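Scroll down for the structure; my scribbles are underneath it.
One chain of protein is taken out of this complex; the other chains stay put.
Showing subunit A:
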Amino acid sequence: MTILHKIARRDFKLNRKRSIGTIVGITLSVALIMAVATMLTSLRQTLIQREIDMSGYYHIKLSQVTPQQLKKIRQNRDFKQIKTTSDLGVAAFDHADAAVEQSPLLTLQSLNATKPTASGYHLSSGTWPQTDQEIVISESAMLASGLKIGDQLQLKIGKPTVKKRKLPDSDALIEQATVVKGKNQNFRITGVLNADNYGYQGLTSAAKAKSYTVYLALKDPQHFRRDLPELLGLSNYHQVREGKKARYRYSLNDGLLHWEVLQFSDKTMLMLVTVATIVIAVIMLTSIFCIRNSFAISITEKTKTYGMLASVGATKKQIKRIVLLQSGQLGLIGIPLGLGLGVLASYILGLVVNHIGSQFLFGRANSFQLKFSWIGLLIAVVLGWATIYFSASSSARRASKVSPIAQIRNEQDVKLTSKNLRVPKWIQRVFKSGGVLAYKNLRRSRKKYRTTVISLAVSVFTFIAMSAFVTAAFNFSYQRFHSLDFNLSFSPNYAGMALKSAKTQAQIQAITKLPDTKHVQVMTALADNGNLKLAGVENHLAPGLTARDHRELQLLALDRTAFRKYGRANGLTEQQLASGLILFDNDTQTVNGKQINVHNYRYQAGDLISGSYQDNSSSPHKKYQAKFRLSGVTRKLPDMVSFYWTMPSILIADQQVAQQQLPLVLQSIVMDASKPEDTIREVRKITLQLGSWNLDGQIREEKTMRLLISIFLYGFIIVITLIGITSIFNTITANMALRQREFAVLKSVGMTKKEFDHMVNLETLFYSLKSLVIGVVSGIGVALLIYWGFNRGQAEQVHYQLPWLAIGLAIVFVFLLVFWIMRYSLRKFNRQNIIETIRKENV
């Protein structure tokens, strides 16, 4: 061991307290990086697992693959797993509910694998079919037919035909399709498929077929942009995206690809990258600042040692090496500790997540899966070392730079003139002689003062910026679901629930009368998603707009109660509302870089609006004329409309008024149900044509997610704050320790406890005020930056909120912390013998 190692090691041991303080700082920042990496990796793994459980383990699904093609696919080495089901065709489903205008066809597949879940099939009850005599059918088919597990089912299997023209199997859902030439076959029902709303499905087993559905899992999903075009016989991924004709009919498991390849939309990616960069920069900067301060302060403490080493001939390089060796030792202890702590924290967080309710978040059977991240480990180690190196190198440079004579005299921090030691009168009056000493000391030890102020300011800054980050993150995710007055929404799966039809009317009636529901609202729209073509719009447009772009307007109609409620909420009178049409008109324009709200139309309440509508879904296409007097213009959409539509201008009509002139179809029914699951079941009994959206489940999921994110983010803030506190503690105590001798001298000449207190109070005031000013201002700045990051490329903007609470907390906290640490150091000093302290300095 060279003398440099020896000095570094002994010094480390002798200054144990300071070393531990620095190690704590290093440990915490490495732990933070490690925990963030582990949590992100684990979250990704969990989401991947969730996708696999929900939709099956495959990336690409090929339909109607011939046996020859399948043979070829099996030779392709890009795939890790190839699963197939055989296409048996479609069957006329005689049990289909005659009331439902849905195709009475059932798509039939045969399982070839022992684990059908790999293809995304799940059973809600019963067992999988084992032979070609057994079958499981989808929940909707069960409901429609009233069949039970164990029942026999006869199916006529064949090709779907519409008006004697054969169709591919996948088009089996087309209305009016039938099976003309089919083969009758008997099955025993063994279970219920937990399949979605898309038609009736049946699965049997081990039946022979002429074509297959193939589920392909890629060996290396990262290369899916290369492997997919290869498989499809296209030259590049660009052609895939353009929708060029491919060798196979295919679909992608987007959910899985999302998380495995991190294939998000460019906007989402931009937002994620921006926010992640800002957060990582904050962690790194805080850590570097804080650890750097620990080094800086310990260098100040050891200036004399370095001076002596220099005077006996240690070169700059050697002194620098000692400091770097010391930092290396701290890293050797702190980094592994940090890695361990980070993983431990993630593990505990994982347990908490699973305890609170992973079932809401990650699917029924899924738990949060802790996955160790080697890349995270590597990043944490590299960033940890980088942090230590950057923290120590400036101190090392500083230690090596000052001339030996200055170090021996310990004079490099003290550059005094009597002018800058002049004390303001108010300090003399308020804080007496103790305060005067404190003030002079701050003026004298500028560097040490600055170090402490920077430590504090960085902590304040991080605290405020991170709090803003948390708030922004919450606002971002929850903006959409705030204060909706419904928790269930039903929309038709297929077009064509005409309001005129007696059956639709009866179904709507039945749904609105369901028990345990309130605020039921019905929204209708022009058939075929059509628009109203306005007449004479040219005279009612805002300047600069052309009639060509603004002639057509979406028309939505609300039931009378909902319409009135909406109108009244926007300040319209009953009299105005009687005419039955409100124009929602709220566009945004960027003027001089600022977004402002504008109207596209210059219609006013009382104006006559006339227009035409052509119903393309009827044959022959029927044309309608409509005329309304405008009740008023609003800037806000009803919740149930904004939930589905985000257009700048929409016509909202009273259903009863609009119905007299225009053909309307059901758009959606929303309600506030106290037992959402029960209500969904009841609605399915009334009609299978409506798909449900349970916002309650979604809101519960959001709430759980919110709780978890808060645990994670507040944990993050706490750790960052702790790093700051270690650094503040280190700097202040070291500063006080360096002044021990001075204090002893002051005490020996009769300075009282009260005067010491005044001194400490003033120093607290100075440290706190200065750091708060810097920290709060820069914190607010970065908070703005974070909001900007969240809003990049996003349609829904998060509005900036000044982080008042964080600022208030920071102010109180800083004063208390500084005061406490100063008192702590003073108490420690008070326990020492005066003369011993004075003498000690001479060693």
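Assume a residue touches a chain if its C-beta (ideal position, glycine included) is under 8 Å from a C-beta of that chain, and two chains touch if they have at least 3 such contacts; residues count from 1.
To be clear about the criterion, contacts and distances are computed from a predicted model.
Participant: One chain of this complex is missing from the view, so tell me which of "LLM class flavin-dependent oxidoreductase", "ABC transporter ATP-binding protein", "Helix-turn-helix domain-containing protein" or "Glycine cleavage system H protein" is its UniProt name.
Facilitator: "ABC transporter ATP-binding protein"
Participant: Identify the residue among A:231, A:256 or A:310 that touches the chain left out of the display.
Facilitator: A:310
Participant: Among A:3, A:351 or A:777, single out the residue that touches the unshown chain.
Facilitator: A:3
Participant: Write the list of subunit A residues that the hidden chain touches.
Facilitator: Against the missing chain, subunit A presents residues 2-3, 6-7, 10-11, 14, 304-305, 307-318, 403-405, 408, 417, 842-843.
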